[in-house]
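Presented below is the structure to which this report refers.
Every protein chain of the complex appears in place save one, which is left out.
For clarity, chains are labelled A and B in written order, and residue numbers in each chain start from 1.
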Amino acid sequence: MAPRTAVIGTGRARRPGATGGDQSALERFFSTSAGRIGSRLVLVALILLVWEYAPVPRATRFWMSSPSLILGTLWDWLFDGTIWAHLGSTLLVMSEGYVIGCAAGIGFGFLLGFFPRLSRVLAPLLASFYALPKIALAPLFVILLGVDNSSKVALVAVTVFFLVLTSTIDGVRAVDRNTVNALVLMGATRTEIIRKVLIWAALPWIFTGMRIAVRYAFTTTLLAELIAANRGLGFLIELSSGNFNTTGAYAAIMVVIICSVLLTELLSRLENRMSHWNQKFTPRSAPPSTAIA
Amino acid sequence: MAEGQRTRPADASRFGRDNILIWQVALVAGLLAAWEFFGRFSGGDQVSSPSRIINRIVIWLGGELYPHLFTTLGELSCGMAIGCSLGALVGLVLGRMPIVSIILRPIIVGLYSVPLVTLAPLFIMFFGLGLLPKIVLVSIVTFFLLFFNTFTGAQQVDEDYLRTLDLMGASKFEQFRKVVAPATAVWIVGGIKIALPYALVATITGELLATRSGLGFLISRAAERFDMTSLYAVLLILMALGLLLSETALRLEHRFLRWREAAE
Partner (left out) sequence: MNEMSTARAVAGAAGTPAKIRLLRAEKTFQVRGQDIEALHPTDLDIRPHEFIALVGPSGCGKSTILNMIAGLMRPTAGEVLYDGQAVTGPNRRVGYMTQKDTLLPWRTTRDNIRIALELKSHATPRAEADDRVRQMIELVGLKGFENHTPAELSGGMRKRAAMARTLIYEPETLLMDEPFGALDSQLKLLMLDQLQSLTQHRRMTVVFVTHDLGEAITLSDRIVVLSARPGRIRAIHEVRLERPRDVFKVRFTPAFSEQHERLWDELKDDIIKGTDV
């Protein structure tokens, strides 16, 4: 490893700690958890400070706004109900659309999964719909269902539907042919195989699809609110931007960011819990050997 | 029950394939016929009919469609070009700098968890109604996707390859060019493939919000006028565009990654 000592700092061909003794002081600092978190905090603090106090001309300051102004707006909104009203609307639309989309997606997914010929016939049709950016349907739904929540819910439902549909079909298709055959030879009817095997076997895929769909439901709700709505976080962003209220727009975006981060955290906790539970059913590499054979 | 199960017995395949096609044609024909019937004799405005829609598309193809189509495609390609190149570059550089990446990565991940497309009104506020806000939006969306992919790829370059070249006396730059870049190319191409549909969504969203030209503009204009025929027509065109793009992405991947398939 001798030639490598010339490469310090960037450490391109090695990682901090990978080659034990070779670390520089800098690397050692950053490999500790305190070092990492500390440096991130310092970075963020620096950015905030520059944002707040940089001496910029009035015009630029208008466009930039500042952390204090933004926080001020958020504070106001917190107490005059603005946030709650809009946040509530967004969450409501998101959940309604999600539930409808999941139910339809799973149902249809099972249908197509159990009847592969049907699935093959419909495949090109589904593929075309998949290729369409769903957001383009927003104006159509508004015309058909009005500016109120129904059009937004419909859009979210459609988006979620396609995602969950694909996952469900994948799940049903992933079932081992041998397992099904074994049951067929036992004399199982089609219904029995579906009920006893296919539905359960497809569950992991379905859950994965449902987890991914939550993000899309959130994003689609916001998008629908941007395009045509009179309520919701997306609407708040659009309203502020339309009024050239930079501070307001940033504040609304901050709320979205916070929600988004919370959502991600929630989903990742859920995923951990589920994979923990899943351990019971997934073979591990070294099975418990409390008995011979 | 061994590998043989996956193939289909000799007699069934040819018949089976034709059968499916017949059903598909029948289904589409049936749906179109029902729509046509419904459109002519009942609902009136809200429903339109395939014949009117096709008619409208044909008229547009005479000339009116192209400026809008090119606007959309232009925004899409400019944005993607900028986003992909920047994203790949930053991804490559940061991917090979462990310290910087460890610090910055969570911040970038945090930033990315924001639904980027919701920033569209912001950009319109900044940049007006022209092409620029959409290009910026597409660039940013693409940037993040390409960055993450390239970053992951750059980090995962097999150290053994690098060590081999090191022993041969290759300079850092040569190592980069001969090993890191091609290995990361896989991830970059993958990133482009993933980014394409998102870029399209970003473009259309921007156009729906505020624009004077483009497919999204055609949609809002049709919606404002309650012109269902035009609305459906644009949706159809958009669908075709989406399919074309995903097909292109697949072909691209095949072309550039043929060596990978051969290696596997």
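Everything below uses one rule, namely that a contact is a pair of C-beta atoms (placed from the backbone, for glycine too) under 8 Å apart; a residue touches a chain by one contact, two chains touch by 3 or more.
Computed from a prediction, not measured in an experiment: that's the story for all the values here.
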| item | value |
| --- | --- |
| Sole contact to the chain not displayed, among A:64, A:126, A:145 or A:188 | A:188 |
| Selected residue (touches chain absent from view) among A:179, A:230, A:243 or A:268 | A:179 |
| Chain A residues that touch the omitted chain in the full complex | 176, 178-179, 181-189, 192, 196-197, 200-201, 279-284, 287-289, 291-293 |
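Here is the rule we go by: only the chains that are shown with their structure count from here on.
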| item | value |
| --- | --- |
| Residue ranges of chain A in contact with chain B within the complex | 3-4, 7, 9-16, 26-27, 30, 36, 39-40, 43-44, 63, 117, 120-122, 124-125, 127-140, 142-144, 177-178, 181, 218-219, 222-223, 226-227, 234, 237-238, 240-242, 244, 246, 249, 253, 256-257, 260-261, 264 |
| Residue numbers on chain B that touch chain A, as the complex places them | 1, 5, 20, 23-24, 27-28, 46, 96-99, 102-104, 106-107, 110, 113-115, 117-122, 124-126, 159, 162-163, 166, 172, 175, 197, 200-201, 204-205, 208-209, 215-216, 219-220, 222-223, 226, 228, 231, 234-235, 238-239, 242-243, 245-246 |
